[in-house]
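Just below is one structure, and these are the notes that go with it.
With one protein chain withheld, the remaining protein chains of the complex are depicted in position.
Going by the order they are written in, the chains are A, B and C; count residues from 1 in each one.
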Amino acid sequence: MLRLLRRLEGPQTLGRGPAFWAAFAVVLALAVAYPWFADGYTVGNTAYFFCWVFMALGLCLIWGYGGALSFGQTAFFGLSGYAYGVLTLNVGAAYGFTIAAVVLAVALAAGFAALLGYFLFFGRIGGVFLGIITLSVTLAMERFMAQTAGPDWRIGAARLNGYNGMSGMPPLTVPWFDGDLVLFPDVALYYALLGLLVLTYLGLRILVNARFGNVLVAIRENPERAEMLGYDVRRYQLGAFVIGSALAGLSGTLYTAWGQYITPSSMGLTAAALPVIWVAVGGRGDLTATLVGTLAVLGGFQALTIYGSQYALVVMGLLLVVVVLAAPEGLVVALMRGLARLGRKAPAR
Amino acid sequence: MVLLDTVFAFLYQLGDAFAFLVLAACGLAVVFGMMGVINLAHGEFIMCGAYVTVATTRAGLPLPLGILAGALVAGAIGMVLERLVIRHLYGRPLDTIVATWGVSLAATQGTLIVLGSSMPGVGTPLGSFTLGSYSYSTYRVVLMLAALAVLAGLYLAFNATRFGTLARATIQVPHMAEALGVDTRKVYALTFGIGAALAGLTGGLYAPTMTIVPTMGTTFIMEAFVTVVVGGADIFLGTAPAALVLGAVRAGLTSWQGQLFGQIGLLVAVILVIRVLPRGISGLILRERA
Amino acid sequence: MTRPRNGSRLTALAAALMLGATGAQAADPIKLGVLEDQSGDFAVATIGKVHGIQLAADEINAAGGIAGRKLELVIYDTQSDNTRYQEFMRRVLQRDKVAVVFAGFSSASREAYRPIVDQLDGFAFYNNQYEGGVCDGHMVVTGAVPEQQFSTLIPWMMEKFGKRVYTIAADYNFGQISAEWVRNIVKENGGEMVGEEFIPLGVSQFSQTIQNIQKAKPDILMTLLVGTAQASYYEQAAAANLKVPMGSSVNVGQGYEHKRFQPPSLANMYVTTNYIEEVDTPESKAFLAKWKAKFPNEPYVNQEAENSYHAVYLYKQMVERANGSTKRADLRKVIAAGDVCVDAPEGRVCIDPKSQHVSHTIYLAKVDEKHKISFPKTWTDIKPYWLGQAGCDLTKKDPMAQYTPSNPPKP
């Protein structure tokens, strides 16, 4: 146990030492305390942002650590969103089944990722081809789901309902002493997601600093050498792909439960671009940077849509270009490195 | 006569699908095959060519000149983009994908803001001809011929001109070419420009047959990628046969089961090709690394 | 308190924020949320909807407001993106605390926000022509539905051109459900379906489809195509010299394709719509004059723009008859009376209490070789009858669901 905790910091994650963890504690305390000061909308909106972060963290693992650019995050997002809908519409929400539905839906996404990833990585498809094929799969799934409007397209009681999307699934519920606790997008859901997010973040930190993460970055840096150190490169890439895709699936179920709605356009071209933007802008090489970057970009673009209207997409596109050119490691990583350099300089040696 | 009717109808559909795939893919294939760069803004170059063609034609230029103008403008913008963005990303193929995606998003929405949500078209020229019980658009036959002409032109450009020799030398052994005094940067810029100009040409050619909207590039992009992935890096040995096979798959499935199956069939074909010829694609990747 | 003028959403928003979340007092303005796509794929058809609402709000405020309270608009651009509808629907209901929301263009966007309106007990107007079937007490639909457009159009066309009908439709809910309506109405009128083809969204090449149509030799072609890519069909069909009379419920009235495309690609098309700016009545002309005075650069005033405009007046009447209350329960009592009607630019429109949909005047618009519009026929007071007949009665029960002819309410 202690050994695991020691893996919370290591060469693969920025931010270590007491200063970082103190800052982490402060941020966490603020996150815990802030619903007391904010209105319902703000809290619900933040919870909504949290829904997306898992997908970004998953892509960070696949792309930033594993070096494989997947455009397929939204395919798993959509798949498990629909799975959540189908399961809960058929079984209902009693006895906390929604939690079981989340687990099953994420498992389904992981299973599909394992299948697709087996084909990709064991077929030695890498580099830009991986991106193109994952994108094709995503768009094919969107097109397929878009035409399921007819009444024959149903799984049990759940109609897939084509492009209009599937709705009517229950929100998350937790079994409680006096009846189920419904996690409407409000304070309760916020805390549930915050807890889940912190666990996922810390879990991923342990994972990337452990043996697995070491091998993963080795593969990113030089796959041939990694293989010649006796590692089965395909297996590790597949592992990262499955975990990352499962996280996208988790995002999908949470989003579906949040809005009680899932649509094929969640898998469309623009949707598929979003995780790449979040991760690239924040800094794909580091989990903390991805986490911070994703929240910042989500909030920033929502604000931009409210105030800057139609220029949001232009800014988004240009931001991507500028980041790739000027700060290829990502804005947050650049910022954190800058801070670290300052910190090192301060106690003059 | 009925048989002839049906055969011609199928050939026409095959040629139509083939032309669309070749024209959609050729610019992408040049840039990818020669430079190893995947250009996700490819569709926006097509859109750019279409806009320029329509604007100049409506301003009074004859359509063929308008199409040429579209190709030239797209090519020029392509070279500017190469200078500003792509050049700094050689050797970082994944970053190039991300950056060109950014360009694509910004270009689509930027066009919407500046030029509005749609533009009046120019109308399809040349009318129609009738054979048996079907009537056909003559212009689409022109498109088929244009696809063949583009393939032939590319073959000549890269095999029979000094630029072509230099380009291939640069791509195969960059430092050798540099040592021989070739300005490799210029070669890359020109190659990217040619790719963009081809995309612009495609946009111009299809402009009279489509609604002119900022998102029109996206209707080409999937087909372009599919063709390039199946065809591989070599434009002549890869793209043309790939377009032929995929065109047959699509025309066959569409006439048999409808448009949805035509589309899904394309994607299944890609996955099958990659499954059957994994060495082909991985061999490609190895060559690209070497 | 200033009401937002064209393009000054920032002021409106800042004002809204300053006002904060206070309870409704008599002097406070009534807040009306507007979520429409002002950018992205759908913007071409929806910018006019925002303008329609602004025009109506201006007129109402100039005439003293609703029950003595000013109408204040809170407008967001939803970017043709379903997730933005979800985000902003929460925002207008939870933060801006609007009394009513006018929202949505695509059916997918409506289905995206509907669970949120239901969950937060909001009240929303969907001012758009659509595939029909929404039976939800939180919604009022002012757009036309298939029974209004097809039960008029198809019998008329079959009488004029013949009984063999071919449908090409976008392969999603709107297209599939509309095609189902076409099928049923053709059968009821003794016609024959000689072909039916569904086109995936985003397809732009139609050579094969054109050939299929030529093979089937229909008398009437119903084109239920949606989106800018599919609109390429008309140009390609015209180039291939395909000249079957076309019928549609979605073209011209919504995307004003006759203005945007090069003639004669839309020649010989017949469309049923509840309003377009060519409608040649004194009411329509007066309306158009007011519109052009306020928005001189408007490319076109389509049926959704008119729906949005008269929807504000329908809402005004409900609130005034509920003695100034904006509570949903009070307003629904007013609707249940069955006589909430206004004289709209298209003619008289009334809310049907069972489905909370609106009756319309339906104009048959014909597009000629030069893309000029004429109106061979007009039907007044066409009711949205299907939902009520099928068993949706919102005065008794609120299922908050969407039904289709093949998936009707369960008794």
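The rule is simple: a residue touches a chain if its C-beta (ideal position, glycine included) is under 8 Å from a C-beta of that chain, and two chains touch if they have at least 3 such contacts.
By definition in this document, contacts and distances are computed from a predicted model.
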{"item": "Choices \"ABC transporter ATP-binding protein\", \"Heme exporter protein B\", \"hydrogenase (acceptor)\" or \"MoaD/ThiS family protein\" - which one is the UniProt name of the chain not shown", "value": "\"ABC transporter ATP-binding protein\""}
{"item": "Neighbouring shown chains of the undisplayed chain, as defined at the top", "value": "A"}
{"item": "Option from A:Leu5, A:Ala157 or A:Met228 whose C-beta touches the chain left out", "value": "A:Met228"}
{"item": "Missing-chain contacts mapped onto chain A", "value": "3, 11, 211, 214-215, 217-218, 220-222, 224-233"}
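One rule holds in what follows: only the chains that are shown with their structure count from here on.
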{"item": "Chain contact topology (line, ring, star, complete or other)", "value": "complete"}
{"item": "Between chain B and chain A, distance of the C-alpha-averaged centres to the nearest whole Å", "value": "34"}
{"item": "Where chain B touches two or more other chains, by residue", "value": "109, 112-113, 218, 260, 263"}
{"item": "Where chain A touches two or more other chains at once, by residue number", "value": "143, 147, 270, 310, 313"}
{"item": "List of chain A residues in touch with chain B within their complex", "value": "63, 69, 119, 123-129, 131-133, 135-137, 139-140, 143-144, 147, 269-270, 273, 276-277, 280, 310-311, 313-314, 316-321, 324-325, 328"}
{"item": "Chain C contact footprint on chain B (complex, rising order)", "value": "9, 12-13, 16-17, 20, 109, 112-113, 117-118, 120-124, 127-128, 130, 133-137, 139-140, 208-211, 213, 215-216, 218-219, 251, 254-255, 258-260, 262-263"}
{"item": "Parts of chain A lying in touch with chain C, wherever the complex brings them together", "value": "39-42, 44-45, 48, 143, 146-147, 149-151, 159, 161-165, 167-168, 184-185, 259-261, 263, 265-266, 270-271, 302, 305-307, 309-310, 312-313"}
